[in-house]
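For this depiction, one protein chain was excluded, whereas all remaining protein chains were kept in their positions.
== subunit A ==
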Amino acid sequence: MSLTWLARRLMLMVYTVIVVSMLVFAITQILPADAAQSLLGENATPEMLAALRAKLGLGDPAWRQYLRWAGHVFAGDFGVSMRTSQPVGPDMLAALSRSLLLAVSSILVTLVVAVPLGVVAALRQGRLADTGVSLIAYLGVSLPEFVTATLLALLLADTLHWLPATGYVSPLEDFGSGIHHLALPVLTISVILIAHVMRMMRSETLDVLKSDYIRAARLKGLPERTVLFRHALRNALLPVVTIIALDVGYLLGGIIVIEEIFAIPGIGRALMVAITTRDLPSIQAGALIMAATYAVTNTLADMAYALLDRRIRYD
C-alpha cells in the first residue's frame, strides 16, 4: 500500500461525500418546485410560507443555497430540527451509534455462521449439505427485510415468546436486556448477509481449491488439514472483506426497515420519522450521515484488502 495509492483513495472518499451531499441537497431542497410549500403542506398561511422561504434562503440561486448548507455541515452544524427545535447533528449521531451497534453485531453473527457454512458447502460440492446451503442462500436473498422481520417476530416473539417483539434497551444500562432486545433485529439482518457471504465463501473456496498452489501443497504431502486452514482459507477469506464492505450499503438500507419494525431509535428510524414529518434538516443530515458512513467503510475495507493481500500493488 503505497502513499500515492492511499492519497488517491482518500481523495476519492472526499469526492464521494461531496457528490452525495450535492445529490441529497438537490433532491430534498432544489428539486421540489417550492420546498416551503411541500414542507408545510396545504394548510400553510402565506406568512408562514414567506417566513420559511426566508429562513431556508429559497430565494437564492441553488448553488448559493448549497454552499451555505455545505459550509454549515462542514463546521458540524446540521441545522435545527423543524419538529423538535433541537440541533439535528447530536441527535443523529447518537442515533447512528445505536445503529452501528446493530450493524456490527449483525456482521459478527454473519461471519461466525456464514464462513464455516460456505466452506462446508464448497468441500461437499454437489452433495446434500451443498444443496441445502445453496437453497437457504437463495431464500435469504429473495426475502425482503420487512418479510423476514415480520415472520421471525411471528415465530420467536408471538408464538414461542422467546424474545421481545419490539423496543430498545441500551446494553450499557442493562446488558442482558439490551442483548435480548437486539437479538431479533440482529437475526433478521444476519439472514440476508449470511446468504450473501455464504455464497461468496463457497465460490471462493472452490476457486482456491482448484488453484496451483493448493495442488502444490498437496503434492508436497502436507496433511489435508494444513492445506485447508493454512493455504486455502487464508486466501478464500480475502474477498469476504470486500463483500462485507459492499453489504454495508445494503445493511444501511435494511436498517431503515428493521429499525422501523422493531422500534429501535437508530438513524434509520430517525430518517423515517423525518421523512414522514417532512423535517428537512433531519432528512438531509440523516441521508448524508448514512451515505458518508458507507463511503468511509468502503475506504477502510479497500485499505484492509490492500494490507492483507500482498499481491495487489496499487500504483
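By definition in this document, contacts are C-beta pairs under 8 Å (C-beta built on N, C-alpha and C of every residue); 3 or more make two chains touch, one makes a residue touch a chain; residues count from 1.
Please note the rule applied: contacts and distances are computed from a predicted model.
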Listed names "Multifunctional fusion protein", "3-isopropylmalate dehydratase large subunit", "Cytochrome C" or "ABC transporter permease", matching UniProt entry of the absent chain: "ABC transporter permease"
Sole contact to the chain not displayed, among A:15, A:162, A:175 or A:213: A:15
Residue, one of A:71, A:116 or A:144, that touches the chain absent here: A:144
Absent-chain contact - pick from A:73, A:208, A:227 or A:283: A:283
Sites on subunit A contacted by the missing partner chain, in the whole complex: 12, 15-20, 23-24, 27-28, 31-32, 38, 138-139, 141-147, 150-151, 153-154, 158, 203, 206, 249-250, 252-254, 256-257, 260, 271-272, 275-276, 278, 283, 287, 290-292, 294-295, 298
